[in-house]
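For this view, one protein chain was removed and the others were kept in their places.
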Amino acid sequence: MKIIGFGDYLIHFSPFGNERFMQADSMRVSFTGAEANVCAALSLWGEEVSFVTRVPENALSEKGLMFLRSFGINTRHITRGGKRMGLYFLENGASVRPSQVIYDRMDSGFTEAVKEDFDIPAIFDGADVFYLTGITPALSENLMDCALAFCKEAKKRNICVVYDVNFRPTLSSAEKAGGFLKKLAPFITHLVGNEEHLKMLLGIESAFGEDSRKHRLRDIVTQARTILGIPHIAVTVRRTLSASDAITYAAFLCDEEFAVSPEYHTHVVDRVGSGDAFSAGLIYGIAKGYSVADTVGFAAASSAIKHTITNDINFSDPDEIRKLMNNGAKDVRR
Amino acid sequence: MKIIGFGDYLIHFSPFGNERFMQADSMRVSFTGAEANVCAALSLWGEEVSFVTRVPENALSEKGLMFLRSFGINTRHITRGGKRMGLYFLENGASVRPSQVIYDRMDSGFTEAVKEDFDIPAIFDGADVFYLTGITPALSENLMDCALAFCKEAKKRNICVVYDVNFRPTLSSAEKAGGFLKKLAPFITHLVGNEEHLKMLLGIESAFGEDSRKHRLRDIVTQARTILGIPHIAVTVRRTLSASDAITYAAFLCDEEFAVSPEYHTHVVDRVGSGDAFSAGLIYGIAKGYSVADTVGFAAASSAIKHTITNDINFSDPDEIRKLMNNGAKDVRR
Amino acid sequence: MKIIGFGDYLIHFSPFGNERFMQADSMRVSFTGAEANVCAALSLWGEEVSFVTRVPENALSEKGLMFLRSFGINTRHITRGGKRMGLYFLENGASVRPSQVIYDRMDSGFTEAVKEDFDIPAIFDGADVFYLTGITPALSENLMDCALAFCKEAKKRNICVVYDVNFRPTLSSAEKAGGFLKKLAPFITHLVGNEEHLKMLLGIESAFGEDSRKHRLRDIVTQARTILGIPHIAVTVRRTLSASDAITYAAFLCDEEFAVSPEYHTHVVDRVGSGDAFSAGLIYGIAKGYSVADTVGFAAASSAIKHTITNDINFSDPDEIRKLMNNGAKDVRR
Amino acid sequence: MKIIGFGDYLIHFSPFGNERFMQADSMRVSFTGAEANVCAALSLWGEEVSFVTRVPENALSEKGLMFLRSFGINTRHITRGGKRMGLYFLENGASVRPSQVIYDRMDSGFTEAVKEDFDIPAIFDGADVFYLTGITPALSENLMDCALAFCKEAKKRNICVVYDVNFRPTLSSAEKAGGFLKKLAPFITHLVGNEEHLKMLLGIESAFGEDSRKHRLRDIVTQARTILGIPHIAVTVRRTLSASDAITYAAFLCDEEFAVSPEYHTHVVDRVGSGDAFSAGLIYGIAKGYSVADTVGFAAASSAIKHTITNDINFSDPDEIRKLMNNGAKDVRR
Amino acid sequence: MKIIGFGDYLIHFSPFGNERFMQADSMRVSFTGAEANVCAALSLWGEEVSFVTRVPENALSEKGLMFLRSFGINTRHITRGGKRMGLYFLENGASVRPSQVIYDRMDSGFTEAVKEDFDIPAIFDGADVFYLTGITPALSENLMDCALAFCKEAKKRNICVVYDVNFRPTLSSAEKAGGFLKKLAPFITHLVGNEEHLKMLLGIESAFGEDSRKHRLRDIVTQARTILGIPHIAVTVRRTLSASDAITYAAFLCDEEFAVSPEYHTHVVDRVGSGDAFSAGLIYGIAKGYSVADTVGFAAASSAIKHTITNDINFSDPDEIRKLMNNGAKDVRR
Partner (left out) sequence: MKIIGFGDYLIHFSPFGNERFMQADSMRVSFTGAEANVCAALSLWGEEVSFVTRVPENALSEKGLMFLRSFGINTRHITRGGKRMGLYFLENGASVRPSQVIYDRMDSGFTEAVKEDFDIPAIFDGADVFYLTGITPALSENLMDCALAFCKEAKKRNICVVYDVNFRPTLSSAEKAGGFLKKLAPFITHLVGNEEHLKMLLGIESAFGEDSRKHRLRDIVTQARTILGIPHIAVTVRRTLSASDAITYAAFLCDEEFAVSPEYHTHVVDRVGSGDAFSAGLIYGIAKGYSVADTVGFAAASSAIKHTITNDINFSDPDEIRKLMNNGAKDVRR
């Protein structure tokens, strides 16, 4: 299956281990972006992937492209332009101290990109899936235009459009983010959203509580489907016990089938990117023709295992994820 | 508010991560000292702070002063003299293996300091709070004299004297430490002490058990007040589940008001300095005119968050501590 | 007491912290081998130890010998020959992601070793204990011959032979491993085995379940004794809750005495080598004339504390282990 | 002497050792700025220093202030505002490969600063020297206005204004940079400029060649004085043999006295900041009342020793610099 | 231009900085291989490149493929098989202490590869250049067969075959290496060889000495052409002054044209891979249609700049290399 991702691509600086920003005399340098992270995992897992963004010409963005290519991602449709890449600084939390992010992403080459920067028909040549998140339309008006143009091309070619809500309060209000989502909904075939985000953006609530998990989640995705008209909707749930402990699970409504994943309790090494690992898992399940239950199960396990990996990308292979699904060996694998 | 701290200042060597001393081919270099740690936090939080000690003249103590100044601490009253700084080696424990400390602090410039080394009236000019711990009088007789002279000057100027018991069995017997405390008590306005230390030094017990926390702690601080005549007394409690897990809470008797903080269960990154973070929090609460409950709550939260930070200093700002008090967001702060 | 260890000796490469192999741009370099790890701990603890293996002549094996000597191990009987040392790559897991090992140990100097490479009588001169694991006979037929020759010499001299089952499915089938064990059993005085391995290799089961721990373990070691005729048998149990959490305990049947150790729940820093730490503890208990209960208790505590130490060797001294046995201070040791 | 510095303040990222940007998976994090570097050295050397800039409110700029304060710099007049700090990426060259810099400094809090952001009279209270470089007016028109306002205040108070030409072709044309210089010249008392920059900005040439160094440099500074009317002018010369080898020297015309420093041939560890080390040395010489020859000699030695230090700041004390001037001991100082 | 490389691919372990093997507690992990290094540089420079080798299936070789892909190299024709990758350990020398290499490359997946492992027609589809070195036929007889088969396919398609002599005395005798070269010569269009290697393998000498460089080199390549019948021959010269200092230059005979490059005196950061950087430069010159003088000049500059870069690959872009050829700016590039 051939997947197209379109989104921002940022330099990712992070102090080592548990150091706080104020203590850091060196930082790990990597690259990130919601869509890029999904593309990296899918490409590692053997899918054909092309990632589209816009970066300036300098040695740092060159290194950024090397990072993408290392996963096997096709970087041919990445456009050069603008003066800078966005920056993303992550301080890793622990226990009662949450992780913290500082963004410096304005005026980047991507934020200033316009439709004309991309050869959209060439990008979509042979594609099966188009992946996009709510961050892109929130970054600038021109990017909302780009998102719409890409979605229209996808629809024209009758290919899947997977959209992760990825609501970021620092980029837009919930109202505005709901607006983007509604505008793009006619083109979206698969929606992924965190339970809280879906509620906030669509103004929905469920009468069912924590103790009737299945009814609650089915209620929420059904309401979302009614509002948006999107046929396949996955909802993810996170209970953050502390910066070091999380419980996660998810559900997937796929036409009339509905399944809830097992829950995973993880000791957190690095939680960032676990949402992207879910989306990658979902697309993988779809690509491989998994059942609805296996698809959401694989996606939830992919998300869980990501919590144990430093960096925003799920460096796990499908075998490892399936072993976790099957509650396989936990001891050293020799 | 202007705070004066007076105490030892040591070079702090520590193997990285979970390495044991025997495995360490490099060590992290920093600086520490109970009073210096309190001063650093208060200065980071915006208070005016002057730290007083005595160090030799060489590039290592120069770096030590740079470290203090980086927090904004006034180092003008630090005297130069002696041949060496004391050393403090910390091996970080984990789970069933406790952390270990090796001290090499004898014959340091500070240990040999005498009253005449300090311009006491100049030091106290404009001061509101004087902070001292039980380590200083335990280091040498001349330092006990210094402590007394500083305390008298504080009393003369009618300013707060905050004293942390900080009992160290390797420096003195409990009896001797109790003696220092009683001798200084007439000058002390606020006492901070770990429950176990207060019991040992003052020979007190409580009939109330673990299950009646509030009564037990009120009982202890009331007895301590009766013995010492100090009007404000805070007591801290630590339940060490393992080197990786701790439960902490505290109580504060302030004239006739008494409050117990919530308890914090933390996964430990580095526990050293959590007592100093408590004292810093207490002084901050007093400086800001917090209620008794908020003061001990802020101090307990400050102590809890310190457990998640490598190094002996609480690199958290008051906002973060208040968010923890208010049980705020635990997930990534973007 | 003088202990002889005989076994493979490998270069140990490991990414730092929680990095996955695919993320590692540098690796920690150390050395390992089941028997070498046991020898290192015993030598650190003050016993006289000689380790016997075969390594090629180059700067890397020279460094390997330096590592052994640093613990005080006598390396005089290590033979030089062959073209390479075996390699062992360890990726440290976390939470839901298990640790992973890649071996590259074939065609090493040790694997190709033959009896004639070793001056067996000289090696055993003055020895009290001979230590061997099931890995050695599984590596090559010539090494099975060596193992037999060493064991015969030990029997001739009437010294203890301690054998750790250490079953590795990637090196041999359970059937074959059971065969080695039965062939060597007449020479073995003390057997150490993981519960699962003993069951697999000897085809035994116990009717007692999890809830009657003592009966179950006594049942297993008694059956093993009936089959093998070995007088002293220790069995270890591991419940792997996740890559970060383990419960371990053990039992020891010594002639007619039988004792079960307390169980230890550890937060895992590095689990590899915890079996070797058990064997080292057992031999130490025997050497010091500990009671059966204290011997298995010391061995179980040694194994538990190893989980908190990076690297395959138990860098703890007997005092620390005894403090853990006695449920001693868990807080910082100043 | 009290010195005021005014200029940009950037986060400084640099790959370790000789790594190229494309190879760097971690970077050293520090802070830099031509005027900040001069201030840091002067404050280390015991002068009273206040640095003025504008930075946003976040943990990274907080760390930036900690860095300044560690040298003892007064940060009270640093204004908070804007969305970001500028970034400076340095790749350290070697031999035939020159060092490379990537700037990402546009739209920073400082670039957008206006006169009204600063309390100019308060800043200059008690000041003896004002230090500025040609980078500031080249960054934005409003900063040119600021520079002028600061210079006027300095003139009003009759204090020294030291201006380093610091021409950066990526920020402005030589013509424009010459324009700034001429506009500010009436306020400048001491000018520092690289030989090539003076020639380019002022359109001057010397008929004397390499072999008559003294005449050539005197010729250039005399021409510069004629054009600009600045009474004291220092000129620095650099012969870059390779990225690893440099020859540097300087001359200083001070009223009618003129002196040329010795030349230093240095093996380069990190050449960046060597110009700032010259300016710091010059101001120090003036502050200490050194002779013209000693002033330029101290400045040239300060610049030379900076080549051996990683980071943009001259972490040397005046004693070390004087020892170098006096051709002192080169062997290990025990 | 599309270039095919075929050769071994090894894991590259190296102590950091100047550490000796015996001192190294961690090592840098990378990947290398003469042909892979050439491919990496050409792919970085924008050429279309496919590298062909054989590696086992495990996480380490997966990381090896990620490294190749990061440069943009097509890894589609890399075959999976065998039990291990070869290893290459490099200790970096300094001054009077030469660098040292330990190989552990026998029994690798590549060494055991046979013709049938590769889909040779598919590999050569659309290719313009085939690159091979003398290491491949020296590794095993089956690899000599592979080399021949690849060369024949190249000849059939009438494409360039570039062969670097790369004589390794530890892999074969000079006589044997000369034999491989002569056997492959009918298929080779461009030969690259170190002066000493050409003399040893072909048994030639030149009557011209050091002082008539041009005549000497023309003499050698002319003799080589007479013996081998290869139309284009480049010869490289290295004068190793110490492990830290080298002088290098080269000459190229191309049909009847002959040119000698300038000589480069470099301070060495890491000399390994400088020969591969020469070959990459030569192929690039050919691809771009450079003159004979510019081709050998670009190749010699590429080789010189490699000496300043850690790792075996020339992480420089053609612009930097051309600037060095043109004796461009040596100072910091801002």
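Should a chain be cited, it is by its letter among A, B, C, D and E, assigned in written order, with residues numbered from 1 in that chain.
One rule holds in what follows: a contact is a pair of C-beta atoms (placed from the backbone, for glycine too) under 8 Å apart; a residue touches a chain by one contact, two chains touch by 3 or more.
Everything quoted here is computed from the prediction, not taken from an experiment.
Within the whole complex, touches from the chain that is not shown fall on B, C, D, E.
When the full complex is taken into account, the listed residue touching the unshown chain is D:331, out of D:211, D:256 or D:331.
Although one chain is not drawn, the whole complex shows that of E:2, E:83, E:115 or E:168 it is E:168 that touches it.
With the whole complex as reference, residues 17-20, 22-23, 93-101, 103, 168-170, 238, 240-245, 271-272 of subunit E touch the missing chain. Although one chain is hidden here, its contacts on subunit D can still be listed: residues 17, 264, 266-269, 304-305, 307-311, 315-316, 320, 324, 329-334. What subunit C contributes to its contact with the hidden chain is residues 66-67, 69-72, 75.
The rule is simple: only the chains that are shown with their structure count from here on.
The minimum number of touch steps separating subunit A from subunit E is 1. Touching subunit D and subunit E together: A. The greatest centre-to-centre gap from subunit D, using C-alpha centroids, is found for C.
For the copy pair subunit B and subunit D, the superposing rotation over Cα atoms measures out at 180 degrees to the nearest 5.
Annotation for subunit B: residues touching 2 or more other chains are 17.
Because contacts link the chains in a way that matches no line, ring, star or complete pattern, their graph is best described as other.
Two chains count as a pair here when they touch; such pairs are A-B, A-C, A-D, A-E, B-C, B-D, C-E, D-E.
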